[in-house]
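To keep things clear, I will list the structure first and then write my remarks on it.
Of the protein chains in this complex, all but one are displayed in their positions.
Here the chain labels run A and B in written order, and each chain numbers its own residues starting at 1.
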Amino acid sequence: MTHLICIICPKGCHLNVDEQNGYAVTGNGCPRGAEYGKKELTNPTRVLTSTVKIKGGLHRRCPVKTDRAIPKGLMFDAMKLLNGVELSAPVRRGDVVLADLLGTGANLVVTKSM
Amino acid sequence: MKQYDVVVIGAGPAGLAAACEAYQNGAGKILVVERDKEPGGILNQCIHNGFGLHYFKEELTGPEYAGRFIEMLNNTNAELMLDTMVLAVTEDRKISMINPRDGYFTVQAGAVVLAMGCRERTRGAIGIPGTRPAGVFTAGAAQRYVNIEGYMVGKKVVILGSGDIGLIMARRMTLEGAKVAACVELMPYSNGLNRNIVQCLNDYGIPLYLSHTITEIRGKRRVEGVVVSRVDGGGKPVPGTERFFDCDTVLLSVGLIPENELSRSAGIALDPRTKGPVVYENMETSIPGIFASGNVVHVHDLVDFVTAESQRAGAAAADFCRRKEQPGGEPAVAIESGENVGCTVPQHIRPDRIDQYAEVFFRVGRVFSNSEIEVASGGRVLSVFKREHMAPGEMERIVIPKKFLENASGGAVTVSAKEAKEN
Partner (left out) sequence: MFDVTVIGCGVTGAGIAYELSRCEISVAVVEKQNDIACGTTKANSAIVHAGYDPLPGTKMARLNVEGSKRMEALCRRLSVAYQRVGSMVLAFDGADLKTLRELLRRGNANGVEGLCILTKEQALNMEPGLNPEIAGALYAPTGAIVNPWGLAIAMAQTAVKNGAALYLNSPVRSISDRGGFYRIEAGENALETRYVVNAAGTFADKINDMAAQPFFRILPVRGEYYLLDKCQGGIVRHTIFQPPSKSGKGVLISPTVHGNLIVGPTADPADGPEDTGVTAQGLQKVVKAALRSDTHVNFRESIRNFAGVRAATATDDFIIEASKDAPRFVNAAAIKSPGLSAAPAIGPEVRRILESIGLVCRAKGNFTEYRQPPLFKNMTKAEQAAALSRDPRYGRVICRCETITEGDILQTLRGPVPPVSIDGVKRRCNAGMGRCQGGFCGPRVHEILSRETGIPMENVEQDLTGSRLLTGETKTGGGAE
């Protein structure tokens, strides 16, 4: 049995996940919590938000995110990859910076038009 | 002097929403004044996600949330004046400002929405003993350096305060290669959202020390470390519990203060508890025709609520300048803070001005589980709201029916919080 705090919404339900029993979740306030509890123990994922370098913009960095959650264990590998990116203004919100980041199926996208 | 129907001061989330809503409600000439070189306010540096779940029903980053409203504003006829600082607002709604292009000038507004946001509490406000080396930043200033300017503020960090900005910066600094040694919180609970503790601290193995504080900052020119002590129930450091953390940077996430210098100079009544203007149900301040919304009124934890509140202010501002004659003198019910309730917004509700319900926001004074919020008047309980969980870090919202307000005795209702009578 593993105890978790659900991060799906700000409520923060205290979940108990039973690994021995098909990752059955108790303590969840909604079905999304059950899904989170199972996923967090089998394949935890997070959305990565960061910046990349940009030339010709109002600022020297442009904010980006993965358009879906990627495996938690890949965060630092993804960050390394971002170090090598340099955009040139103009960019639009939603522009894909890197497609299929590290084979996760997630795209890295611009979150601010610059 | 140039005339506008509605002038909005600030183009952060509050100002953007207020201006869009004023337009939707028929305001003809709208001016939005922003001191920065771009609209969006603090959201520009809040590059993390978690915004918009209520309003857009999806999870956005700060720049995305701001971007959507900037586009909405661009689709109105509102004029956006950037790089412009408002220096004074008068009771008769004359607004003086300055910018490099036009110099110093004054405009006349039919109605004003104050949306200046808030500022961070500093080291000086909380009085941390020790030396005064470089490397002590408010979390927001550090966030600007890292996210907007692209510079690192340190290599080894201790964070004081577990507010959301502090937690978010713990993860951000870690991802950029810094080591975050600890997050230290004076209270026995975190002021941040649980999900941020999980995603920003637990994910990266950053320890959270509750009921602890920094009792000394060391370092001659640059921070060389901090002493952290446990505190007792009264928040006083316990001698003998000191431990030293080696670090070159301290980030402070120790609270936000509504920015009301303009409001004060205009003569607007301020609430000493919220440090923002006292407002009515439509976000009107004590001066007719001057409205306020967002963090300038009270500090929010979710931008979605800032948007909703600002839309109310924007609509009311448009309504105000449409009318030739202002209604006035309607009875107002005072919303008073009872036991365990910090301060309510709005502070006054005019039942004649609402349709069926009025929303009231407030924070509770401590952590509650299985609790209830009670609305009472003249010793009579009008309404009870059940809550599984309440904490000072999360703003509570209740909806009071108009008929309760109309029947309030003595022109006041009291909102209080307590443990539920039975489970």
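One rule holds for everything that comes next: a residue touches a chain if its C-beta (ideal position, glycine included) is under 8 Å from a C-beta of that chain, and two chains touch if they have at least 3 such contacts.
Predicted model, so just to flag it, every value in this text is computed and none were measured.
In the complete complex, the hidden chain is touched by one of B:E58, B:E71 or B:D102, namely B:D102.
Among B:E79, B:E176 or B:E372, the one in contact with the hidden chain is B:E176. Even with one chain removed from view, chain B keeps its contact list with that chain: residues 35, 83, 85, 87, 98-104, 119-120, 122-125, 127, 129-135, 138, 140-141, 144-146, 149-155, 175-178, 215, 220-222, 237, 248-249, 261.
Although one chain is not drawn, its touching partners on chain A can still be listed: residues 50-53, 61, 76-83.
The rule we apply is simple: only the chains that are shown with their structure count from here on.
Separating the CA-averaged centres of chain A and chain B is a span of 26 Å.
Residues of chain B that touch chain A in their complex: 37-38, 44, 47-49, 53, 59, 61, 63-64, 66-67, 147-150, 175-176, 193-195, 197-199, 203, 301-302, 389, 394.
The residues of chain A lying in touch with chain B in their complex are 4-12, 46-51, 53, 58-61, 63, 65, 72, 75-76, 79, 93, 111-113.
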